[in-house]
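The complex appears here minus one protein chain, its other protein chains still in place.
Each chain gets a letter, A and B, in the order it is written, and its residues are counted from 1.
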Amino acid sequence: MTHSPQHLLEVRGLTKAYGAMKATNDLSFHVDRGEVLGIGGPNGAGKTTLFDLLSGVTPPTAGRILFEGADITGLGASAICHLGISRTFQLNAVFNSQTVADNLKTCAYFGSEKRLVPGLSYDRRSEIRAAEVLDLTGLTDYADVMAGALPVLQLKLLMIGCAIVSHPKLLLLDEPVGGLNPAEIETCAAVFRQLRDFHGTTIVVIEHVMSFMTAFADRIMILHHGAKLHEGAAGSLADNPEVVDVFLGVSGAADSRKGAQAEEVGNATS
Amino acid sequence: MRSMKSRDLLILLLFVGVLSLLPALGLSRYVLGQITLFILWAAVVSQWNLVFGVAGILSIGHMALFAVGGYATALMGLYFGMSLWWTLPVAALAGLLMSLVMAFATFRLRGAYVVVVTLAIAMTVYQLLVTDVACFRQTQSVCYSFSGGARGLSRFGDFGFRELLGYSSAPLGNFYLSLIMLALSILVAIMVVYSPYGQAFKAMRDNEVCAASRGIEIRKYQAIVFAVSGVFTGLSGGVYAGVIGTFGPQVLELPTLLFLLSMMVVGGRGTIWGPVVGTIVLALIDEGFRDLAAWRNTAYAAVLSIILLTLPEGLMGGFASLRKWALSPRKEG
Partner (left out) sequence: MELLTGILTSTIALGAIYAASSVSLALLWGSISMLNLAHGALIVIGAYGSVAVVTGLGLPWWTGLLGGMIAGAAGGLLLYVSQVRWIFGKANFDLRIIILTMAFSTIVVDLINNLIGAKILRQPFQVEGRFVLGALSIGHQTLLVVCCSALMVLLLQLVVHKTNLGRLIRAVSQDITAARLNGVPVQAVIFQVMVLAGIISGASGVLLTSSTTVYPGAGFDPLLKALIVCVLGGLGSIPGALAASFALAGLETTVQYTLGVKWGFPVSLLVVVLVLVYRPTGLFGRQELERN
């Protein structure tokens, strides 16, 4: 990978006010190329709002967002997608009336570059990318199923597939494994590891399942009332008494330690 | 998807083939005229369906696009004495401009707001027409306004089938012209729906925020779907004016609007063949109530209500679930 002095993503003083309430409050952080940043925090902490701001779904009230050194503050969602930031949604959002394969083709075609005048059929490249992602996510058997009729695990995988089929440089995952059982979580985690290790995708992940997050993330940031409560290496989380207090609770702290240990074991064997 | 497209193109070919043989049955002038009329309605509804059904933009003022097309043709025929053939591109252009007005007015609106604003625009056009009473041209003792006011326009010329085919065969010319219009309209619908454009429209309908985050520029595709539909709806309006021979503000009245909306909803909005199926059903109802004309509106409003209460996705949706049910493996009891 080419070395660059800049961070991939840099956020400065980001604020989003809904009326008097600041869902994101003067938040600054950065993400480096190739790393995985985990974001945690209690319900209503402003995690999803942060993603809405980064992905251009809603404009910030104040602050700046720099991506690859360029100011992308205030750009629209489609423009940001074309620059290489792709996100998933907390509620599973796909195009319900299209088949799985069509969902992926649509996202590959429109997501990878700005289409000034689209053609009357998909180009080869989009079809190849869609096929690759079908394979990567294990959805090949579901290719012709309507997205609206998918079981929940396949739905999540399809949403992840739609986000990565445009080959983003930065992937934002909003609670990607919420509501799944451990076996299903492992299925998703395998996809994420593949992305990180073989495609070099930089990932920011929001998750409440701490064992998953501490195992997967390099660094963790905890939000509270829209502001940063903690930031540090994945293992250090449970050592911050404030974090334990507002967020983890005692059993959560034990969980997060376990996740960190699992990660160390995983690194040793690989 | 590709096979679906070829399937629909094949159906279109068969459908147009069968329709083109209809005059061979020796139909009466009246029946042929009615069929011609409904063929044109089907062409309009297929285009309306692109906006309303496929892209999910709840524009119910669509007849305004049709009206400006028709008026463009009628006015140019009347005042410039042009052959109506030459007015058709202008009709399409008029439909395009009107559709862009609609698109601009509804860019940021959603759901019920779109319904209200588009209806209001269509009704404004209507009111401007019927209140147009200022004297514009004088024939002997009668005074006509520029747009013909509530009476509308007539005697603005035709497509010349009478000179070409003779008086008794002129309706055939109108019939085939209308059929070409319908074929064109459905062909455009098929090409659009199975292209990336159609996928973008459906994506906006399914989930707008998600569509934008996947790189689809919402406003651009809103404008495109309105524009495509506007061109071919305006064109249909021009053809209608020339074929029927009169054009008035009645096409903007609520009964007409609901009649066409029924065709789309009864057949199944968002599908290629729904508008056609719906048109056939409504044509049959219309014919069945020929002697009870006063109750015609009640009849189709009732059918529309029953379909909406029982089959929200229309007859095409009903067929689809029936097929799924019949094909699904059932457990042995």
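Convention: a residue touches a chain if its C-beta (ideal position, glycine included) is under 8 Å from a C-beta of that chain, and two chains touch if they have at least 3 such contacts.
Worth saying up front: this structure is predicted, and the values here are computed from it rather than measured.
Participant: Based on the whole complex, identify which of B:S6, B:S169, B:T298 or B:S321 touches the chain you can't see.
Facilitator: Counting the whole complex, the residue in contact with the absent chain is B:T298.
Participant: Out of B:V16, B:V116, B:A227 or B:I280, which touches the unshown chain?
Facilitator: Here the residue in touch with the unshown chain is B:V116.
Participant: Take the complete complex as the reference. Which residues in chain B touch the chain that isn't displayed?
Facilitator: Missing-chain contacts on chain B: residues 58, 104-105, 107-113, 115-117, 119-121, 123-124, 127-128, 131, 207-210, 254-255, 258, 261-262, 265, 294-295, 297-298, 301-302, 304-305, 308-309, 312.
Here is the rule we use: only the chains that are shown with their structure count from here on.
Participant: How many angstrom lie between the centres of chain A and chain B, each centre taken as the mean Cα position?
Facilitator: For chain A versus chain B, the centre distance works out to 44 Å.
Participant: Name, in rising order, each residue of chain B that touches chain A in their complex.
Facilitator: 1, 191, 195-197, 199-200, 202-203, 205-207, 209-218, 270
Participant: Of all residues in chain A, which touch chain B in the complex?
Facilitator: Answer in residue numbers: 55-57, 76-78, 81-82, 86-87, 89, 93-99, 101-102, 105-107, 109-115, 118-122, 162, 166.
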